[in-house]
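First the structure, then my questions, so here it is.
One chain of protein is taken out of this complex; the other chains stay put.
As written, the chains take the letters A and B, and residue 1 is the first residue of each chain.
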Amino acid sequence: MRVSFFATCLVDMFFPDIGESAIRVLRRLDCQVDFPMGQTCCGQPAWNSGFRAESERMAEAVIRAFAGSEYVVAPSGSCAGMIRTVYPALFEGRPELQAQARALAAKTYELTEFLVKVLRVDLRERGAHFDGKVAYHQSCHMTRELGVVAEPYQLLDQVQGVIRHDLERPDLCCGFGGTFSVKQPELSVAMLEDKLSDLDASGADILVGADPACMMHMKGRMRRLGKSQKVIHLAQLLEMATRPGRGEAKP
Amino acid sequence: MSGMRDRVKAEMPKVGRRRAVGDATRHHFHTRRKQWAKMTEEGRLQPLRDWAKAVKDQALNNNQQVVAKFQQSVEALGGHVHFAATAADCVRQVVEIATQHGAKLVVKSKSMATEEIHLNPALEAAGVETVETDLGEYIVQLAGEPPIHIVGPALHLTRYDVAELFEKELGEPMSTDPEALTAVARRVLRDKFLNADVGITGANAGIAETGTVVLFTNEGNGRMVTSLPRVMITVMGMEKVIGTWADFEPVLTLLPRSATGQNMTVYVSAVTGPRREGELDGPEELHVIVMDAGRSKLLGTEYQEALRCFRCGACLNCCPVFRQLGGHAYGTTYGGPIGITITPLMKGFVEHADLLDACSLCGACTEACAMQIPLHHLIRDLKAERAASAYTSGWERLLFRVWSWAWSSAGRFRWTGKLARLLAKPYTQDGYLTWHPGPLAAWGAERDFPAPAARSLRERWADLEREVNP
Partner (left out) sequence: METLVKQFVAALEELTVKVAFAAGPAEAQAAVVTALQQRNIVGVIAWDDPLLDEMGLPAAVRQAGIAWIAATPDMSPEVYREAAAHAGAGVTGADWAVADTGTLALMSGPGRPRSASLVPPVHIAMVRKSRLRPNAAGLFKELTALSAAGGIPSALNLVTGPSRTADIEHILVRKVHGPGELITIVLEG
């Protein structure tokens, strides 16, 4: 299966390790991965702030970059959601672009969704193993726009050694919200504090996310406070769990 | 005028109140979610939501006809229907009716519509003692505050606050036991009910075919207000009217379950016209004021969907922002997601456009809305209107323009990435920034911000490709 990796701007520029992990996991699951160099950013910050023309302009670039792809996979629920749920509506009245936007939307997946729905992986068969007490943060747009909720839990459950310490409200906003985090910083941090209390109460050592923006936010506060829990992307957990010599060697 | 940001900053230090708001909204959130889970299991939640939505859409699409039918029905029974184009008109009409009857004392059942138009001070100014009779409303009236939440007006106040307020008002020592405090309110307000000349209510729904006003109350104050005073005045938003009794069924089933999680509100009172021949109670004279006050501006637009709202408060209870703040910080009658949506539209875009920033667009409200109002989508659309208008800051517009120009080409994306890395380099330690300039200052006050990676993913791709695609 041929997969074009949409890194998203944050992963490309700030968190390439997440991208590497995701690419390695896809590869181990027998995907042929490419990286279209024309890709930039999905345009979500502009869209969420109401700057439509600006988000359209960026969407056009993304549509062009992935025109020849079979599948597009992104390690971010909100960016995949932007392409899937917003792009087609952005080009209302521009039929040619709208058709292209629809085509892109139809072949774009968030990473965990792709693993479960398209690849239909069963990580148990591959002997995936990772020891840790894990809490998973759902991310708002991944949950409510894209509707991907069960898949990350399913994958976690397929990894031997993972002990789930679910948050009481894994779906509650971490307070990031794009420009919200700087337009209402006090509110944003207060919301984040609630999330971190939930994490503390969960007893987890590792906070797993599937949206780098939320992770950047949570980690930014945790680092400032000197909190002990680690924040990693689910792709990173899966990469460690399926590393050759660790999992695959097992019967 | 203070902006939303200033009000937020002023609210944040009120830790006790904020904790009370958080506890109460969390409690209501969970009771609703439990109730909804049960209904989902029974397979009836979504059909009911669809039915309620269809009923309201139908009524809103034909608002003029439905309201006209309502008027005809009320008048056929000898009641009076008035129309108020603005909040000021509505206030004037209520005060006129009350003073015409020489009213000295008015009792009110809980009504957000009358909060919206600031009716009480106008009545008081006309020399009419005006008493809120819902316990929560009574408490905030004594405290001199507006309600903090559509359904729980006093949920930010503790039993100790309430005891103190009652002591001050009644001049006698109070127990801090909620049961004892409630008994005091019963005693005091019972006297008001029995002596009031006029009862004022809001309306949870109006039923056009019979000219019925419907009120939901748990305490029984709505029933008192519609049973005992000689004159009854109902202030009802024009969007509240639905066609028929059959239309009322999904509203009746969904509203209590979404508001407090109860299967049914204790009292649902449907008042159809004034007292009839041979009856011993009920109002001898009935006035219904159908109020526009900005609502018609939403009719026929995409924002009409927001008029389906039946004020259950579920969007406040689930909203992570509202939970931090409570309603007062919004500086408007309606806070939370529904307030952010309707206030700029009904009450003036310029003055209320900054409400739009009190939202992280998490979408919890859209999920929780029984009436399926796409609240966070409407908020985003309002942001788009703001961005297209002159009310947005020039800096913000410039920033997005430049940024979208830069990042709509891979070449420029790469180039700006390199530039950012270069600029950040002197201020980078362990992969994080040590200095937070410009818009990052707001982030950096309480959070760390990562520095750009030494090598971007696209720069690593050549190596990665060899490694992963052998």
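Basically, contacts are C-beta pairs under 8 Å (C-beta built on N, C-alpha and C of every residue); 3 or more make two chains touch, one makes a residue touch a chain.
Given the structure is predicted, the values throughout are model-derived calculations rather than measurements.
The absent chain, not drawn in this view, touches the displayed chains B throughout the complex. Set against the missing chain, the residues B:Ala37, B:Leu170 or B:Val266 yield one that touches it, B:Val266.
Note on the undisplayed chain: of the listed residues B:Val81, B:Leu119, B:Leu155 or B:Cys369, the one touching it is B:Leu155. Screening B:Glu41, B:Glu279 or B:Asp430 for touch with the missing chain picks out B:Glu279.
Touch with the chain that is not drawn comes from one residue among B:Gln71, B:Gln93, B:Asn204 or B:Asn221, which is B:Asn221. Check B:Thr99, B:Thr244 or B:Ser409 against the missing chain and you find that the one touching it is B:Thr244. Residue positions on subunit B in contact with the hidden chain: 20, 23-24, 27-28, 77, 133-136, 139, 152-155, 157-159, 162, 178-179, 181-183, 185-186, 189-190, 193-194, 209-210, 212, 218-221, 223-224, 226-228, 244-246, 248-249, 252-253, 260, 262-282, in rising order.
Methods note: only the chains that are shown with their structure count from here on.
Measuring from the averaged C-alpha position of subunit A to that of subunit B gives a distance of 33 Å.
By the touch criterion given at the top, residues 7, 9, 11-17, 19-20, 23-24, 27, 32-35, 37-41, 43, 45-55, 57-58, 60-61, 65, 140-141, 143-145, 171-173, 175-178, 180-192, 194, 216-217, 219-221, 223-224 of subunit A touch subunit B in their complex. For subunit B in complex with subunit A, the touching residues are 4-5, 8-9, 12, 22, 320-321, 323-325, 357-364, 366-367, 380-388, 392, 396-397, 400-401, 403-405, 407-410, 413, 417, 420, 432, 439-440, 442-443, 445-453, 455-458, 460-461, 464-465, 467-469.
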